[in-house]
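What you see is the complex with one protein chain gone and the rest in place.
Let's look at chain A:
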Amino acid sequence: MHAETATDRKAAALAAFKDLPHEPGVAKPDPILVVDNVVRRFGGLTAVDVGHVEVQRGSITALIGPNGAGKTTFFNQLTGFDTADSGEWTFNGRKMNGVPAHKVARAGMVRTFQLTKALSRLTVLENMRLGAQGQKGENFWRALIPGSWRGQEDRITARADELLARFKLDAKREDFAGSLSGGQRKLLEMARALMVEPELVMLDEPMAGVNPALTQSLLGHVKDLREQGMSVLFVEHDMDMVRDISDWVIVMAQGAVIAEGPPDTIMSDQRVIDAYLGAHHDAPLSESELEEQLHEAEDALEAEIQEESK
């Protein structure tokens, strides 16, 4: 049953993208996030200058681009962590420019950070509980009367434990978050973001520095989010992962969105190749040159193997 709905969701997401032109800023059938003319300059450097971009509801969208393309800065603008010089964007049709970060999160748009932000001297469980919204005990006066928030706290704890189990962190429940490994912190940050019960999850390089085994489980979790009806926008450098989990890819370079398309063809887009390798990289190699290079590489490899087996 579960498997069936899972494939349904994936199929539905892919169907939405099927006939879309592979152009930057292409309109999506049911966008959850619509961005217009967002500009952020740092002195003379234009870090972000996005004309128009839409993120489809219920899908996993990857945001890729070379280092310094402005992906993180773009995230910061959208989530209220930095103020854009100009531009506007709507989330679920609601204007979000100028909205402070905590209200963006409350609206259902939750992000994680490229450099993980575990709350070190809080336990893993306390990290999780913090994510829950509308907590009575977070009001000063009610906090003084434990009876007024205990019940809610128990429900929050139950939900946190469920998520921790799903993210294989249940054994670490009572440990300080600061004692976790880098990969575990990534898991915790993602699980904590889910405690907010967001509609759109924005992950900034969720797999960076995570070992391959853990990566597989993280990928599973990201796919899971879509199955649960959430939308995901994530930044990632590893193209294998992008191909594996995303339904649609948006490419940024030098602050602008330069291309969009499905994950299996996006890397052969000329604009993307130019962006990653520089517009003036050498013209495509001729057939014979390519073969020659291949032989050279093979020879070098063989020599190395012989060296080692000696």
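Here is the rule we go by: a residue touches a chain if its C-beta (ideal position, glycine included) is under 8 Å from a C-beta of that chain, and two chains touch if they have at least 3 such contacts; residues count from 1.
Please note the rule applied: contacts and distances are computed from a predicted model.
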The complex lacks one chain in this depiction; which UniProt name from "Succinate dehydrogenase hydrophobic membrane anchor subunit", "Hydrogenase small subunit", "1,2-phenylacetyl-CoA epoxidase subunit B" or "Branched-chain amino acid ABC transporter permease" does that chain carry?
"Branched-chain amino acid ABC transporter permease"
Given A:K71, A:R192 or A:H221, the correct residue touching the omitted chain is A:R192
Touch assignment to the omitted chain, from A:R106, A:R166, A:K223 or A:H237, lands on A:R106
Among A:N37, A:T83, A:Q133 or A:Q228, which one touches the chain that has been omitted from the display?
A:Q133
Can you list, in ascending order, the chain A residues touching the missing chain?
79-81, 100-103, 105-106, 110-113, 117-122, 126-127, 129-131, 133, 135-140, 142-144, 146, 149, 153, 176, 178-179, 189, 192-193, 195-196
